[in-house]
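Omission of a single protein chain aside, the complex is shown with its protein chains in their original locations.
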Amino acid sequence: FSTFAHSKKLYEKKPCKRFVLYYHNILFNGTNAANATSAATTNNTGLGNFNHGMLVIFDDPITKDNHLLSPPVARAQGFYFYDMKTTYNAWFSYTLIFNSTEHKGTLNIMGADMMNEETRDLSVVGGTGDFFMARGIATFRTDVAQGDYYFRLEMDIKLYECY
Amino acid sequence: FSTFAHSKKLYEKKPCKRFVLYYHNILFNGTNAANATSAATTNNTGLGNFNHGMLVIFDDPITKDNHLLSPPVARAQGFYFYDMKTTYNAWFSYTLIFNSTEHKGTLNIMGADMMNEETRDLSVVGGTGDFFMARGIATFRTDVAQGDYYFRLEMDIKLYECY
Partner (left out) sequence: FSTFAHSKKLYEKKPCKRFVLYYHNILFNGTNAANATSAATTNNTGLGNFNHGMLVIFDDPITKDNHLLSPPVARAQGFYFYDMKTTYNAWFSYTLIFNSTEHKGTLNIMGADMMNEETRDLSVVGGTGDFFMARGIATFRTDVAQGDYYFRLEMDIKLYECY
């Protein structure tokens, strides 16, 4: 009855829940407080020329399509930082917060965002509310990047453990 | 034998282990080093008026009742930061470290602390020692908040996966 300490054999890896979302990040530049959704709380460290060490704290809108002004269906709260000296590369840890008629609850996500890859997988490590105890994979794809100041990620959230 | 890729149907959500703990945070203000249990390692970013971007690193005592001076039953080591421009709102990631005759081991926890909600749920994403491989929910409730400098949270830890 317990699969512990054994491999779970899977002939199909079908998510029990899946949704595609868009994450919009507008970085504070000192003058755009009305629109900004995030701000850097540390400067880069000077190790290389790719913002190494710049840590950004965000409260970003999440939409169902890729339009910044579509009604948000969730918020993403958390942080990312740049971590490589030879290229742009980031690391994320954050919470998706749903508070709508459709979904109430949170998903907690962490992992590396290897920005030079077409897609990259992070881990959904837990959930609450409607997503009680969920686990899965969040696949990032850069939808648009306008310098540091606006970027949009497609987040393809696939849950493989649902309760 | 594997529940993978299927919803786990639950008629009851009873924790396999539960305990209520109190977390005490005393912020370093430059002169209270003897008592302080945490300190801000970044200033706020200036995005709004609610400490956005202030990152606090802590090693906080955990007690069984809500008295600061009760004997600690664990430590909480980790960090939180404020992440909203329109209200006080935080995000936590930390480890509960137990090292007593009763419990030895750790629980790793992360999630959003929506301070304006009466209670908020974070994810217990892993455990070690007596809490080997545990998962569950940590429900926060603010017990007292004295400005930035002392606050106390009730943490209702419910484990739903125990080994």
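As written, the chains take the letters A and B, and residue 1 is the first residue of each chain.
As a convention for this text, a contact is a pair of C-beta atoms (placed from the backbone, for glycine too) under 8 Å apart; a residue touches a chain by one contact, two chains touch by 3 or more.
A quick note: this is a predicted structure, and the numbers were derived from the prediction, not measured.
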Contacting the left-out chain in the complete assembly, out of B:N66, B:T95 or B:T142: B:T95
Contact partner of the left-out chain, one of B:T41, B:T86, B:S100 or B:T119: B:T41
Touch list for chain A against the chain that is not drawn: 1-8, 10, 13, 42-48, 52-55, 81-85, 89, 91, 93, 110-112, 114, 121-126, 135-137, 160-161, 163
Residues of chain B in contact with the chain not shown: 1, 3-4, 8-10, 12-16, 28, 30, 33, 36, 38-42, 55, 57-59, 77-79, 93-95, 97, 105-106, 108, 110, 125-129, 132-133, 160-163
